[in-house]
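Yeah, one chain of the complex is gone here, protein chain that is, but the others are all in their spots.
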Amino acid sequence: MIDLIYLTVLFPLLGFLFNGILGPKIRSEKVIGIVGSSAIGIPFIVTVGALIQTLSLPVDQRLNIATLFQWINVAGLNINFSYQVDQLSLLMSLIVTGVGFIIHVYSIGYMHGDKSFWRFFAYLNLFIFAMMNLILADNFLLLFLGWEGVGLCSYLLIGFWYDRKFENSTTSSAGLKAFVVNRIGDFGFLLGMFLIYSTFGTLVFTDVFSRAVAFDVPEHIFTLIALFLFIGAVGKSAQIPLFVWLPDAMAGPTPVSALIHAATMVTAGVYMVARCNIIYASAPTAMMVVAVFGIFTAFLAATIGLVQNDIKKVLAYSTVSQLGYMFLAMGAGAFSAGIFHVMTHAFFKALLFLGAGSVIHSMHEAQDIRKYGGLKKYMPVTYATFLIAATAISGIPPLSGFFSKDEILWYSYSNLGIIFWLLGLITAMFTAFYMFRLYFMTFEGQEKFSAKGGSEVGGDHHKLHPHESPKLMTVPLIILAVLSIIGGFIGIPEIFSGEHGNIFHSWLAPVFKLAEFKMMNISSHSHFEELVLMIVSVAAAASSIFFARHIYLKKPAIAEKFSSGFKGAYNILLNKYFIDEVYEASIVKPMVKGSENILWKIADNKMIDGLINSLAKLVGSVSNNIRKIQTGVAQSYALVMILGILVALFWIIISYS
Amino acid sequence: MEQSLLITYLLAIPLIGSLLLIFINKKNEQLIKYFGIAVSLLAFVVSLIIYFGFNDQSGEFQFIHKFDWVKDLNISYHVGADGLSIILILLTTFLTPLTLLSSWNSIKRNLKEFIFFMLILELGMLGVFVSLDMFLFYVFWEAMLIPLYFISGIWGGERKIYASIKFFIYTMAGSLLMLVAIIWLIVYSSNLLGGFTSNLLDLYKTGPTIDTTIQGFLFLAFALSFSIKVPLFPFHTWLPDAHVEAPTAGSVILAGVLLKMGTYGFLRFNLPLFPQASIDYAIPISILAVIGIIYGALVAMVQTDMKKLVAYSSVSHLGFVMLGIFALNQEAVQGSMIQMINHGLSTGALFLLVGMIYERTHTRKISDYGGIAKLVPFFSFALLFTSLSSIGLPGLNGFVGEFLILTGAFKSTVLDSWWFAAFSATGVIFAAVYLLWMYKKIVFGEVTNPNLNSLTDLNRREKLVLAPIFVFIIWIGIYPGTFLKITDKTSENIIRLVTSPQNQLPVENVDVP
Amino acid sequence: MQIPIEYYLVLSAFMFSVGIVGVLTRRNAIIVFMSVELMLNSANLALVTFSSYLGDTTGQLFVFFVMAVAAAEAAVGLAIIIAIFRNKLTVNIDEINILKW
Partner (left out) sequence: MLNNIQEFYNILPIVILGGGIILSVFIELYSQKSESVLPWFSILIFLSAGFYSLLTVANESIVLQNMLSTGGRTNIFYFIFNIGAALVCLLSVDYTKKYGMNYGEYYILIQSSVLGMMLMAGAKDFFMIFLGLEIMSICFYVLAGVNRKKEKAIEASLKYFLLGAFATGFLVYGIALIYGTAQSTSIDIITSKFTELSGNIIFLVGVLLFLIGFSFKIAAFPFHMWVPDVYQGSPTTITGLFSTIGKASAFAAIIASLTALFSGGFQSLFLPYLSVLAVFSMLFGSIVAIAQSDIKRMLAYSSISHAGYILIGLASGTPVGVAGVVFYLAVYTFMNLAAFGIISLIEGENDANLEIDTYSGLGSRNPVLAALLSLIMFSLAGIPPLAGFFAKYYVFIAAIKSGLTWLTILGIVSSLISVYFYLRIVVLMYFKERETEITYSKSFSGMLGVVISVLLVILLGIFPGSLLDLIIAYL
């Protein structure tokens, strides 16, 4: 089954081509939906088959490469279209194809009635094709192909409703913003690739990592490579300072946000760091930088998330914050913990987004949570699944969120120190708080949506009555809810499951054994401490949930008092620390104005062109007044001749006297 | 070396075609159009035969055909092709029929002269890529100016006179200085080789023996002429005017092939003839190239006219090619050769698209457009696809060239500093900004301009023009091996000539004239 | 006692420069033409001097040719001047300047 792995890439491409070319001609949404979803379903089955086959192999032979054909072969650079099937890539492709399939099914329902239905599925399939290339690639270049491919698809999908407004600008400019910020990240990634090629002479993962260990490369080179690659990851996974595009990415349809901006694309950065674990391991400073960026993003995003009033914005900032956690894990050297959180986060964050999607769907595109309330009785399934996801993300045992987040907190405490753990804990509390603030304002309490209020965007203005989403949308919610619950059990930490109990950790261990070997600095902390910290984090999460319940359910007035009380702070958080405005003023505006007035108008037109045109005018004016010598009188001609002759005679006499 | 007449046939076809054209009477325009396309397609077929006949294992010139032209100065009609010439010949003969097909009904007035000049232009371009005799090269190099001058002058836009004269004199100034350098080189090697000869292969032997300071001046003379053509940073101001005022066909050929003459010149003449000077001047020229990349991209960002935007993007793209050439290692030179083809395809397609929309709305102002996605879906897809190829999205052709150039520049021993590759890599970001910014303004959003509603999508003919280009864009993106294989030995050969010039000539005490 | 050759040469050079000054300063076309003839004759003088000092006849022979040519030139020149006069009623060179710049 392993050598059929290329099917997982081929089918999404075929799906894209089918929907893309024949889409407009096929009227029925059913056919498009089925083709689109099966183009992801079949690869899921193939991946499961490959997983089973890999499990049967002995531990050390679980990395095999299926080569399709040669891509670029110039001098030292020999790159092929070839796919690497090992534990990490299988896991990631399981997540991508699994969650992807569910979201495809969901979007058949969600996008029902949209006039360019076929285009949506074509782009989604193209996205999966690019994502599969990214995670299955066996070399950096093919990974980069996937890397930019997903960036392109997120650009297309964010700007899907290209004629709709989005927060005083258009959806397409949000898409462009996403693409450009991604491109800035890719710039860093490119530099990383060049440095790898110039130091190791190849870009194929296996060779690079084996040479990374074999060659005695100075540490600062490793640090530089790691940091360059990290810039790429920051761009793609929306860490500080390049996270500004993720909140704007909410302009796209909700399934897009679920698939791309929660489950798969944004985790590409984490996957890449995990894949290059040996490089990061041999650059401790880079590890520290990753950790610091991670925790700081997590904390900052969580604070902004507290005050957002748009349901998708809250979830967007929560994604940025959770990604921060994953990078914190990477920074702490707990690669498998990071990947574990990627998996669990994919489940419950996708669920949250899809839940939000079904809420928006029933409330006719209204996204402001202050207008929701008491939807519990209208949308039971969404309510239940949303509650499960909220508890999971807040890290309440026994749900998956608890296991993955707690493991990260534990490793950050043991490898990085108390400050990281403390910040992580506070962020966890904020996460629990804003999740349940969202939950209570949406599902609990009395209905704040006015009966006759309608959706501001499109749709008819008939009486607003929320209803449960159709089967096609609720079944995926249920599946994801189940996954969010059982997802944690495969990664139970040793203290509960004994020596090799953590299946997840042992499954991924071979991939990271090079890094473990390099780091060897695990300090020995007793299990007792681990247990204590675990109890502290659970208690903190539970208390913030009750606190949120107390404010938003019992006395909403307190929220008003808080927001009016700390007017300044509230405003800063609401406008996300004015980062967008700062970027606009400090980078974009000067560049545009500068290039327009200075570069184009002055440098090009005035200086270079001016120089040449003035040269031409000079010759013209010179010719005009030289012309005057021809006075027309024969004698003046004779005079000029005589002058010439005298000069010649004078010269002959001097030079020969 | 057996004489092969293939290249002479290749040159003869457009020449005979244009002469026969005179006898077709002006009235039946259909016959003229079909005749023009048939001739250029025939030239394409011959170039394919040459491509398949080319043995890419040997870096030497093949299909050599030589006979005496002026015996006293030992000037001979001496043509041949190596990997570099083959891909550029293919690009020329590939683009010309497409441009003729695209200007099917955009050229109203005296169509016959237009096709005549296009065929002569094709002849001139092919001549430059195949001539191995310095004099013959110079004749084609200059003669090629006349048809383009007429094309952009007669069928151009409003300021066509200013633009065409500026283009003509700009290029003429550079090439005249090159003429002096060529003559100096011929005179210098006449002492070593005994008697004048303008045969390039002999000059390859004597060039490196010139002492470095004079070699520097000669290098600069050649470099000036070629960098005006490229255009390298300070000499680029003629390009936006020439593009804006030229008709669609003119700007496609101008961007598609003419700009490559400059880079071709660097690879064919500057590097092998003056190896020491090339190494000395590699860094200054690369600095200019990097400035060109960033400057071109930044200025393109603020353009209001579509064609000017694409013109400045060409300045930026060719900055990459120049950087690739002067990184002087295998990856970079290969990358620059493939990037020449990529730029020809993607910018050619961009100009074709701009031309097609201009035919319908007669305005090139970006602000006049908005929200045409609903009205012309295929056009929007085509424009997006071409912009992505021009941005250098991996999987499409632009990326292969750019990646190779940047890797080469990064690890190049001649430049030996990361900053070149780092700064030019920012060009990758700006490329995305200005092209997608233009795309957003034109295609997305609501339809603001009322008279856009009458827009019709691309008809079958226009799709037929774009299809082959898109096929090649994907082909080079996914499987560039076909083209990299051709230029592999050639680039090795050129680098070997530069880095270790072995001059077979016993260098006696040469008295410099 | 033979007159040293320099006397004649200085005389012919002097005559030559008088001719030049005549051409430059005089306004009337005929006078200008006469000063040109004067220059020619100064050349004849030099030729005759050289011929006699060198004892070789080619110089004198050359003088005949020069005189013949001068005569022909005179005929043609005067004809042109008459044509000018008939047409513009003036022979003053300063006024003959339609063609300029």
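To keep things simple, chains are lettered A, B and C as they appear, and every chain counts its residues starting from 1.
Simple rule for what comes next: contacts are C-beta pairs under 8 Å (C-beta built on N, C-alpha and C of every residue); 3 or more make two chains touch, one makes a residue touch a chain.
All of these numbers come straight from a predicted model, not from anything done at the bench.
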Exercise for review: Give the labels of the shown chains that the missing chain contacts, considering the complete complex.
Suggested key: A, B, C
Review point. So which of B:I32, B:I186 or B:L353 would be touching the chain we can't see?
Key: B:I186
**Study point:** Residue touching the undisplayed chain, where the options are B:L6, B:L41 or B:A173
**Key:** B:A173
Revision key, fill the gap. Contacting the left-out chain: of B:I16, B:L73 or B:I291, that is B:L73
**Study point:** Positions on chain C contacted by the hidden chain, ascending
**Key:** 9, 12, 16, 19, 23, 29, 32-33, 36, 39-40, 42-44, 46-47, 49-51, 54, 56, 58-59, 61-62, 65-66, 69, 72-73, 76-77, 79-81, 83-84, 87-88, 93, 96-101
Point to revise | Touch list for chain A against the chain that is not drawn | key: 616, 619-620, 622-624, 626-627, 629-630, 632, 634, 636-638, 640-641, 643-645, 647-649, 651-653, 656-657
Point to revise | Contact set of chain B toward the excluded chain (per top definition) | key: 68-73, 135, 138-140, 142-143, 145-146, 150, 153-154, 160-161, 164-165, 168-169, 172-173, 176-177, 179-180, 183-184, 186-187, 190, 196, 513
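We take it that only the chains that are shown with their structure count from here on.
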Practice item. Compare the CA centroid of chain B with every other chain's and tell me the farthest one. Key: C
Review point. Between chain A and chain B, what is the separation of their C-alpha centroids in Å?
Key: 38
Review point. Taking each chain's centre as its mean C-alpha position, how far apart are chain A and chain C in Å?
Key: 99
Practice item. Pull out every residue in chain B that's touching 2 or more other chains. Key: none
Point to revise | Per-residue overlap in chain A, given as positions that touch at least 2 other chains | key: none
Exercise for review: Report the residues of chain A in contact with chain B in the complex, numbered from low to high.
Suggested key: 69-77, 81, 141, 144-145, 147-149, 152, 155, 159, 162-163, 170, 172-173, 176, 179-180, 183-184, 186-187, 190-191, 193-195, 197-198, 591-592, 594-596, 599-600, 603-604, 608-609, 612
Exercise for review: Would you pull the chain A residues touching chain C in the complex into a rising list?
Suggested key: 627-628, 630-635, 638-639, 642
Check your understanding: Okay, in this complex, where on chain B does chain A touch?
Key -> 166, 170, 234, 237, 240, 295, 298-299, 301-303, 329-331, 334-335, 371, 373-374, 388, 393-395, 399-400, 403-404, 406-407, 410-411, 418, 421-422, 425-426, 428-429, 432-433, 436-437, 440, 443-446, 478-481, 484, 488
